[in-house]
Structure formats: C-alpha cells, structure tokens
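With one protein chain held back, the other chains of the complex are shown just where they sit.
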Amino acid sequence: MLFEKDSFSGGVPEVHVGPVRFGGKKLVLIAGPCTVESREQMLELACAAKEAGADLLRGGAYKPRTSPLSFQGLEEKGLELLAEAREKTGLPFVTEVLDTTQLETVAAYADMLQIGSRNMCNTVLLRKAGGCGKPVFLKRGMCSTVEEFLLAAEYVLREGCRNLVLCERGIRTFETGTRFTLDLNAIPLLKKRTWLPVLADPSHGTGVSDLVAPMARASVAAGADGIMVELHANPKKALCDGSQCETPESFFEMVRSLRAVAEAVCRTL
Amino acid sequence: MLFEKDSFSGGVPEVHVGPVRFGGKKLVLIAGPCTVESREQMLELACAAKEAGADLLRGGAYKPRTSPLSFQGLEEKGLELLAEAREKTGLPFVTEVLDTTQLETVAAYADMLQIGSRNMCNTVLLRKAGGCGKPVFLKRGMCSTVEEFLLAAEYVLREGCRNLVLCERGIRTFETGTRFTLDLNAIPLLKKRTWLPVLADPSHGTGVSDLVAPMARASVAAGADGIMVELHANPKKALCDGSQCETPESFFEMVRSLRAVAEAVCRTL
Amino acid sequence: MLFEKDSFSGGVPEVHVGPVRFGGKKLVLIAGPCTVESREQMLELACAAKEAGADLLRGGAYKPRTSPLSFQGLEEKGLELLAEAREKTGLPFVTEVLDTTQLETVAAYADMLQIGSRNMCNTVLLRKAGGCGKPVFLKRGMCSTVEEFLLAAEYVLREGCRNLVLCERGIRTFETGTRFTLDLNAIPLLKKRTWLPVLADPSHGTGVSDLVAPMARASVAAGADGIMVELHANPKKALCDGSQCETPESFFEMVRSLRAVAEAVCRTL
Partner (left out) sequence: MLFEKDSFSGGVPEVHVGPVRFGGKKLVLIAGPCTVESREQMLELACAAKEAGADLLRGGAYKPRTSPLSFQGLEEKGLELLAEAREKTGLPFVTEVLDTTQLETVAAYADMLQIGSRNMCNTVLLRKAGGCGKPVFLKRGMCSTVEEFLLAAEYVLREGCRNLVLCERGIRTFETGTRFTLDLNAIPLLKKRTWLPVLADPSHGTGVSDLVAPMARASVAAGADGIMVELHANPKKALCDGSQCETPESFFEMVRSLRAVAEAVCRTL
C-alpha cells in the first residue's frame, strides 16, 4: 500500500501546502472559524490566528449540517472571504469540499481541500480529490477504525496525490460528557503504520471548549504533527459549534503552552 | 418536520415504487445479490428472488468498498444487467448511487435509488436524490442515531420526494461476533416518530448468514414494513460479502417462516 | 467448554427452576417489579403477573444503583415480600444478588439467583453462585461480547451448576434514543454456540415502555426461550426505572401478542 513507510524506494514524500511543511520537526497549526460567517469575522479571526502563530487558516464555506434547517454555509461567498483572509495574512487556507460537483469551485480558491469525517468513506470524492492536483486534508470518519482510515487515504494516494494529511477528530462512543471521544491512541498507531503526517482536531474531537487546550497539549505529546483548532471571537454567538471554540485570547494562551510541550518531545512550534 | 406524522393535514403520503406499496399491510421483500457480478448470476438470482416472492430486486453496480484494491462494481454495465433482470422478472429494482455525478445515469435505469450507510450524512447527495423524481431508499448511517437518521430523511423530503423508505442496516458497536449490530430497537422507535416506511437489512446488519433468517423474523415482529436480503447462488465464491448471503434455497425457506411471523403481527407477505 | 453443545456425551442438561422448564418448546415468562417497594405493590403485581400467564416472578431487593443517593432496595425485607408473593401465587421467584456476602441470605429465600449486568465479570460471585446449589440467571454485561458472556457462564458451570439461564439485556452504544441497545443478534448467536437457554429483557434493554412489547415479540421471533419484563401498577410513581415498565393491563395485552408470535416460530406460551 502507498500509505506504508516502505512503499517508496527513494524515501517517503515530503508533504507541503505552499511553503508549509507537514510532518517535519516543526508542528503545523491550523486555526480559524468553524464556519465563515461574515467578512468582518473572517478577517478578524484570520489576523488573530496569524498573530498567535498559525500556519494555515481554516473556515467552512460548505457545511455538512445534521439538520436541513441549520445554516449550511456561505458557499462560494465564503470561499471569497477565505481568499481575502489569505491575501491579508499571507496564510494559505484549507476548507471542506462536500461533493464532487463542488470540487472545481473549491479547488479554484483553496490551498488545501478538506474531506470531512462524514465523507471519509465517500470513495468517489476521495478519488476525485486525490486526482485534482491539490493537497488534501482527510479527517477520520467518526466511526471508522484506524485501518479503514488508512485505506481511505490509499484511495487518495492512488490518484497521484502526495500532499495528503490525516486528522484525528473524535469518534462516537457511549460517553455523553463530550460530544465525541478524541481518540489520541490513533496518533501513535497511525505514526507507526504510515509516513503520512497526522494532526488532531481537539475542537471537534471534544466539543467542549475547556477541553481543547489540554487535549491539544496531549495530542502533541502523543506525537501529532500539528493541531487544528476552531476560533470564534464570541463563541456564544457562533452560528455553528460555538461551545467548542477558542477565543483569540485563549488561543494565544494555548499556543504558548503547546510550545513548551512541543519542545519536551523535541519538536518546535 | 416533514417526516413527522402530523405534518400532512390531508393524511400522510402513500409510498410507492411502481406497483409496489411500502408501509401497507403487506410487507415488502427486496432481494438480490450484494454486487452484480455477471449476466448469468444476476438473471439466476433475479428469477430465484421472484419465485420466492420478492417484490423488488436489489444489486450493487457501484460499490463503496473500504479498500481501493477491492472490486468496485460493474458500474453502468451492472445497471444494464439489473434492467435486463427487471425485464425478465417484471420486478422493479433498487440500486445504490454513490455520488451526485452518477445520479443521472443511475436514475436512467433504476426504479429506486439507494443512498447507502456511508452516504447517509452526504447532504448534497440527499438533496439531489430527493429532487430527481425517483423513489429513494435511505439506509441508516452505521454510527448515526435515530434522530440523525430522521434529519437525513428530512433533507430528501424537503426536495419534494415522498416515495422515501428508511432501512435499518446495523450499527457499529464493540461486539465482534457479528459484523455490525442490527439495531431492531430503531424500528419501533422510527415507527413511533415517522410515517415513513421502515425496512431492515439483516444481511448487512449481522454479516453472518446463520443470523439472517432469525433476524429477519425478529425485524418483522418488531414492526418492520419489509426486509432487504442478499442472495448468492454460491456464497463462498461471492466477490463481496459472501459470508452474509442467503442461497436461493435458504431464502425460499426463510420467506416461508417470515410469512408465519407476518401473520402473527397482522401483516401479510 | 461446558457451555458448548457437544460437551455432554449423554445429551445436554435440562434446565429447571422448580416445575418451570427453560429451553423447551414452551417459552418462559418472568414478570414483576424492578424494585420491591411495598407489600401491597408486590402482591398486586405478583397476582397480575400470574393472571397474565407469568411462570416466574422477579423483583429487586438489593439494587445496584448508579448513585449512592438513590434508593438501594428493601434488602431482606424485600426478600420476605417476594416469598410472600410466591406463597400467594405459587410462582417461584428470581432476585438479584450483588455480593458474595449476600449469597446465603438471598439463597435462603429465592428460587433462582440473578447475577446482574454490572456483575457479569465478577468472577468471585459467579463461582460462589455456581456452587451454592441454586439455579442462576446470568445477565449479559452491558459492554461484554457474546464470547465473554459465554466465558462468564463457564465460571458458573464449572462449579457444578446446571440450572443456568442467560439473558440479553441491552448493550452500551452511541444511540441516545434508547437507554441501552437491546442486542437481539446475540440471541441466535448464543443459541448457535450453547445449549443454555437464552431469555431477553426488553424493559432494561430499551428503557422505553413503548418499545417493550415490539421488542419482546422480536425477541421471541429471534429465538429467545422467554422474556423477562418489568411491571409497575403506576409507572410514573416507580422508585426506580418507571419509564420502562409495563402496567398490568399493557402486560396482559403484550402476552396475547407474544403468544401469536410464539406459535409462528413453533413455540408455545
């Protein structure tokens, strides 16, 4: 399998998104709003992310909501705002693509395509994304085993994509004290089996803002190659998932504490 | 919500696929191979299904396989064989659509579009399928709650589709003695909350052929409006999921036993 | 292993509790309150159970409650009331034993000792109960596999007990629409592997009173050798688990519908 460490005779590929290298000594920090809500919100959070040391921006333009009555995202308008934020901060951005028919549009704006947890088993999307020439950010399905996660990655790799990053984002369990159970065991398990970089998303993984910073630190200590975090200037007013967001202030604080843990495991941030 | 019983002032819609009525006194039986493998296989099983009393045929032309190295289906050739089987038996067929770009092709052949477990959260596909004019067969996500299942159905209903059928097909649990845990609790729970017909798929739901017949009987006793079963003439040689298939002979036997249970709960088969 | 069908050269043992045979053509019905609350309640429900056709009474005297602030049962006084109910109705009773130090007391009153879900892995209790000479009713652990359930049974069998009955009572999953997920797949899976009788408890297994009757019917159709059900004259006032109780009236109705399903699968009730 292409995801395996010994499948490249000349050494495993380096994974890049523009100037940002994933999987090296330096950890990668991705931050931004769950959902792009407005120009003002997006630019404010992008600047805060940049200032705190983020390497990439994130933000949802097309949202896979459980209910059809929930806000479904600003769509192409959201992509434009993400592009404006990139211009302002110099940071590339990753955003989710929900369907193959959106692929061309999203790829025209984004630096990296996210395939979300709900689409990890969408083999048609995995293939088309893998063949479109853009870096891909693949999140673990919320009920997928690590083995299935690697096989989903294989779908992307077989289409030629090498700039592929995996992300643990929480699985479904019986526990009700958190929204999902961020499964950090998956990080060393994945690192053992694959050369692909592995990030963690403690915002979605826990769904509880008080848990984001400690679980981000734990992710780094477990060997993650970076962290994806959701920001919101005013979490209580977020249109989506406010309860799991960091404010720019708490994010700044979190990054400082992450740096110390990174150094303890011989990484930098 | 449109899935609720009291959302239609003039009475809830009747659900039909051609002449087949779902949700009435008579249970609906859907049978056929997991995957369309060849003309000979498809026609043989279609005739066996018909003879045993099936109301619809099933068969996969586009398959959502965990590994990219597994057989992915005959694609449009598979749809042609399903259409030929329909012509030969007079039975309409349901087949899975994996992606919005396949929708037009699949809809050109099929009588009913299946949205599989791995796509239950694919809101773009739910919407496009709901708006294409064809009946939809929606399977429960393997890690989706009953509430989320109903909200996925709502995506389909809001696009105008009324010929929508739900199907419980097994959830992920810690149990390793079965492939999935067919969750029959979902059947009375769904019937309590929605007017939509509810079927059960004991083949995928258990992944163990010895369990298919007793769990089919249990599904009917729990209130299911019908059963979807996988057949294979020679399960050991199946290209996909052979361990959970019925042979035509065991299927015939199973239908006989289902009929008795159906009558015990005032239904017919 | 002693739980296996071929481990007894002279044919597998018959399982009895007094005059009641488990695992034969006739299904066994166990009914009674979750918790013994008072003399009046116990006697009223025992008579209702008897009238509806129950073969054994159930009722908790020692209760394994999640919180130390919850009612923990009437203890020995509860056992006395159960014995009085037995005298009045002629029905034997099963009641839970929580700890080896209670074993002698409980065994002095009860016809059958229940080892509950929370104690299925309590190997010391399994052994002592298996060696005390009384029939044992062993419930599946709420996070135990079928394989582990059989090995727990083996602990009991190895101490000499042959009057052992297994009971599926619901497992922990991510689903929140029910309290537990009654796993009916376990019934045919157990029946395939063991000669031990297998009952189902749809009251605890679902935690939703509207689901008890359909899941009881489904259990019988799946091959269960009987059903354990909770009754309460006034479920809203129950000291424990009222939301999953049947009233004597609904129980009477349920038994009637169970009888039809039993006949459909060549059993009687």
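Note that the chains are named A, B and C in the order they appear, and that numbering of residues resets to 1 at the start of each chain.
We adopt the following convention: a contact is a pair of C-beta atoms (placed from the backbone, for glycine too) under 8 Å apart; a residue touches a chain by one contact, two chains touch by 3 or more.
Just so you know, these numbers come straight off a predicted model, no measurement behind them.
Q: Among A:Ser7, A:Ser70, A:Asn185 or A:Thr268, choose the residue that contacts the chain missing from this document, as touch is defined above.
A: The one listed residue touching the chain not shown is A:Asn185.
Q: Touch as defined at the start, partner being the missing chain; which of A:Met1, A:Ala83 or A:Val208 qualifies?
A: A:Val208
Q: Which listed residue (A:Ser38, A:Thr66 or A:Thr173) would be found touching the missing chain in the intact complex?
A: The one listed residue touching the chain not shown is A:Thr173.
Q: Take the complete complex as the reference. Which residues in chain C touch the chain that isn't displayed?
A: 64-69, 72, 98-102, 118-119, 121-125, 127, 141-143, 148, 151, 154-155, 158, 172
Q: Pick out the residues on chain B that sit against the missing chain.
A: So the residues of chain B touching the missing chain come out as 172-174, 176.
Q: Pick out the residues on chain A that sit against the missing chain.
A: Here the touching residues of chain A are 143, 145-147, 171, 173-178, 181-189, 192, 205-206, 208, 210-211, 214-215, 217-223, 257, 260-261, 263-265.
Just so we're on the same page, only the chains that are shown with their structure count from here on.
Q: Taking each chain's centre as the mean of its CA atoms, how far is chain A from chain C in angstrom?
A: Distance between chain centres, rounded to whole Å: 48 Å.
Q: Name the residues of chain C that each touch 2 or more other chains.
A: Counting only residues that touch two or more other chains, chain C contributes 143, 172-174, 176.
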